[in-house]
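Removed from the display is one protein chain of the complex; every other protein chain stays in position.
Should a chain be cited, it is by its letter among A, B and C, assigned in written order, with residues numbered from 1 in that chain.
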Amino acid sequence: MDKVHSDLLSLWFADGTNFAGQDNLRARKTRFEEGLKQVYPHLPIGSRMLVEYKFFEPAFYSTDLPDWGTVYALCLKLGEQAQVLVDLGHHAQGVNIEQIVAFLLDEGRLGGFHFNNRKYADDDLLVGSVNPYELFLIYNELTGAAQSGDQPAASTADNVAYMLDQCHNIEGKIAPIIYSVLNCQEAYAKSLVAPRAQLAACQAAGEVLEAHRLLTDAYRVDVRPLLAQVRIEMDRPADPIAAYRASGYEARIQAERGTANASGGYQ
Amino acid sequence: MDKVHSDLLSLWFADGTNFAGQDNLRARKTRFEEGLKQVYPHLPIGSRMLVEYKFFEPAFYSTDLPDWGTVYALCLKLGEQAQVLVDLGHHAQGVNIEQIVAFLLDEGRLGGFHFNNRKYADDDLLVGSVNPYELFLIYNELTGAAQSGDQPAASTADNVAYMLDQCHNIEGKIAPIIYSVLNCQEAYAKSLVAPRAQLAACQAAGEVLEAHRLLTDAYRVDVRPLLAQVRIEMDRPADPIAAYRASGYEARIQAERGTANASGGYQ
Amino acid sequence: MDKVHSDLLSLWFADGTNFAGQDNLRARKTRFEEGLKQVYPHLPIGSRMLVEYKFFEPAFYSTDLPDWGTVYALCLKLGEQAQVLVDLGHHAQGVNIEQIVAFLLDEGRLGGFHFNNRKYADDDLLVGSVNPYELFLIYNELTGAAQSGDQPAASTADNVAYMLDQCHNIEGKIAPIIYSVLNCQEAYAKSLVAPRAQLAACQAAGEVLEAHRLLTDAYRVDVRPLLAQVRIEMDRPADPIAAYRASGYEARIQAERGTANASGGYQ
Partner (left out) sequence: MDKVHSDLLSLWFADGTNFAGQDNLRARKTRFEEGLKQVYPHLPIGSRMLVEYKFFEPAFYSTDLPDWGTVYALCLKLGEQAQVLVDLGHHAQGVNIEQIVAFLLDEGRLGGFHFNNRKYADDDLLVGSVNPYELFLIYNELTGAAQSGDQPAASTADNVAYMLDQCHNIEGKIAPIIYSVLNCQEAYAKSLVAPRAQLAACQAAGEVLEAHRLLTDAYRVDVRPLLAQVRIEMDRPADPIAAYRASGYEARIQAERGTANASGGYQ
């Protein structure tokens, strides 16, 4: 980490078993803890170790780090530099991911995200492409924590490592990455629009419907014009995908490399 | 149906078994078909029988009509007046509901909807409150079919029976119903915004990312101002929930009936 | 099929879309039907076309044939030689697979099985290794249909194509295949032990607990000694896996081919 000037060690482990009886589950837990306890002390000062959980696959019967609780417990044992990495596709169906985010923020243990989306399995689709409202609700927790001034939630929210962990098969490569960033920017901007003081008042008063409505009204806002304006003020193209396509970059690298069309049909 | 001037017979069956072995699954299927075949011929001309499926509960091991396929097969046996009713909460996790809608539209067998929403089980929450994008995608199929002119999809889309099947426990009663209608209107309006000719061209050209973006850009539009304008032009209140609250109706019935606050805190 | 002397055309289609909007779902349905309608008439007399459904993957947003209902409806359009293939790993979580089997048996449309097992996704584990009771309940439907004499269920049960569709990564190759066959033999033998007349009487009398108990008591029987006896009477080894290991086959092919240990550690 010193050599490559990195202050984040991001770990995902594929370990687990495929069959009941294949191994002793408690012995595996012990070995896992022992292994990471050997690595942890070598972390440079000021750096963090992010540990990722995954509900299923590539191990088929048991995954050694299957859920946030396992990793959180492990981080408590390791020390304050160990934090949990949340990959949006690594949960059982029906899990409330924003609640996990809220928990980890509150404990100062949210290390970062692997953003992507999925319909059923861990298919690493474009973030926000299957359930954009869920992405907004996740950003809502981040923004709420950052604006709260609470310790350690606010400081945690400022240190979250945002990563895309996606796999683009048929929609091109670079344009979908830009699109993913736009989806995150929109979700983030919408979370900034939420009137937090008013929301807190409704929550305190038990105004269930109005509190829900206030939050979802922020989601309903079309923030694209606002984001375009921000980009212009920052000397960036108002429409990044259009700018990318206009740049001729993709056509050029296709010509150079002889690859097939790489961004979903556009040249 | 003649007596009550109804042309829709909407059926949901709670039947099933709680334990493997409790009953013979094929015998139950036979009895179900025999029963409905006795009822079907009595349908008034021009009326329809809507049959609802449900993935789980109140029967715990097997539900006699657990999925759309079972009901669709039953409808084929009964006749053209029998159609499938889709309750949004009656599917396994991860099911693509809009694809079921597309199938049934295409076959002329989509009878209607029970609108609601759920995070995990069949909890009859406000439609659009958990996954508003899914609601949009369902309306997208309806609008696409209606605008296609295809037979029988277009005519089916015109005859869908829209129902709310919700249960309001803590958020009031009438305001959330109004809110649910607004959610449906927004999803419908967004589906009308989608540029179908351009979308079809992208789809035909295999422009994966752009096709996805065109559709989701329609979803991104904030249609609330448009809907408010439509309401004004129809001599309706621009903000139906505000109008309801201003009407004093809820305060009046609370005073009359001595009930607790019934719409999530507002009088 | 004539050339290779096959009377089964087994089809699984990977087709679908990865993103909402990528394609028109109804148009895809139409194209699928048109394609198979061109193939179907070329089936040799007496042969069958088995069509497989799959809930998710490799397409990530929509799968063209996602469930048994879609394939069943397709088979009805094609003709009596078209039947549904049930892969045990191709369902949403919580689906009652034995009920699908019962339905298809009853309609004469159960073409065959791809046997395997899974904890969450479609991981093609050893059949019976995750939920052996479910495998028993599936065989219970097959045996019940075969013994019923009902038309078409009984004749369907006699014509089911049984296939393993598994992927052995770490447990060897041939020994786990033998083990899978043993698991199927045990589930089948247990289903033959169920006292059907007594079970039917309990079911008819509404003796819920006793009916369940009768069926599960059949499952509780340890049929391994019985199966060993049957094998001996058929001049087969009583313990097929032990016989395979004693044969030296695996050591021989490892030596010949220079491969690593291929059956989970045994030579």
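Here are some notes:
Throughout what follows, a residue touches a chain if its C-beta (ideal position, glycine included) is under 8 Å from a C-beta of that chain, and two chains touch if they have at least 3 such contacts.
Every value quoted in this text rests on a predicted model; they were computed, and no experiment measured them.
Here one chain is not drawn; of A:89, A:128, A:144 or A:172, the residue touching it is A:144. Among the residues A:199, A:223 or A:241, only A:199 touches the chain that is left out of the figure. Counting the whole complex, the residues of chain A in touch with the unshown chain are 18-27, 29-30, 55-56, 61-63, 66-70, 72-73, 76, 92-96, 98-99, 102-103, 105-107, 137, 140-141, 144-145, 148, 150, 153, 199-200, 203, 208-209, 211-216. Even with one chain removed from view, chain C keeps its contact list with that chain: residues 93-94, 96, 119-120, 126, 129-134, 170-172, 175-176, 179, 186, 202, 205-210, 212-213, 216, 219-222, 224, 241, 263-266. By the touch criterion stated above, the residues of chain B touching the omitted chain are 18-20, 55-57, 60-61, 92-93, 118-121, 123, 125-126, 129-130, 169-171.
To be clear about the criterion, only the chains that are shown with their structure count from here on.
At the chain A-chain B interface, residue numbers used by both copies make up over half of all numbers present, so the two copies contact each other through mostly the same positions. Chain B maps onto chain C through a rotation of 180°, based on Cα atoms and reported in steps of 5. Taking each chain's centre as the mean of its C-alpha atoms, chain A lies 38 Å from chain C. In this assembly, the C-alpha centroid of chain B lies 34 Å from the C-alpha centroid of chain C.
Residue positions of chain A touching 2 or more other chains: 93, 119-120, 126, 129-130, 170-171.
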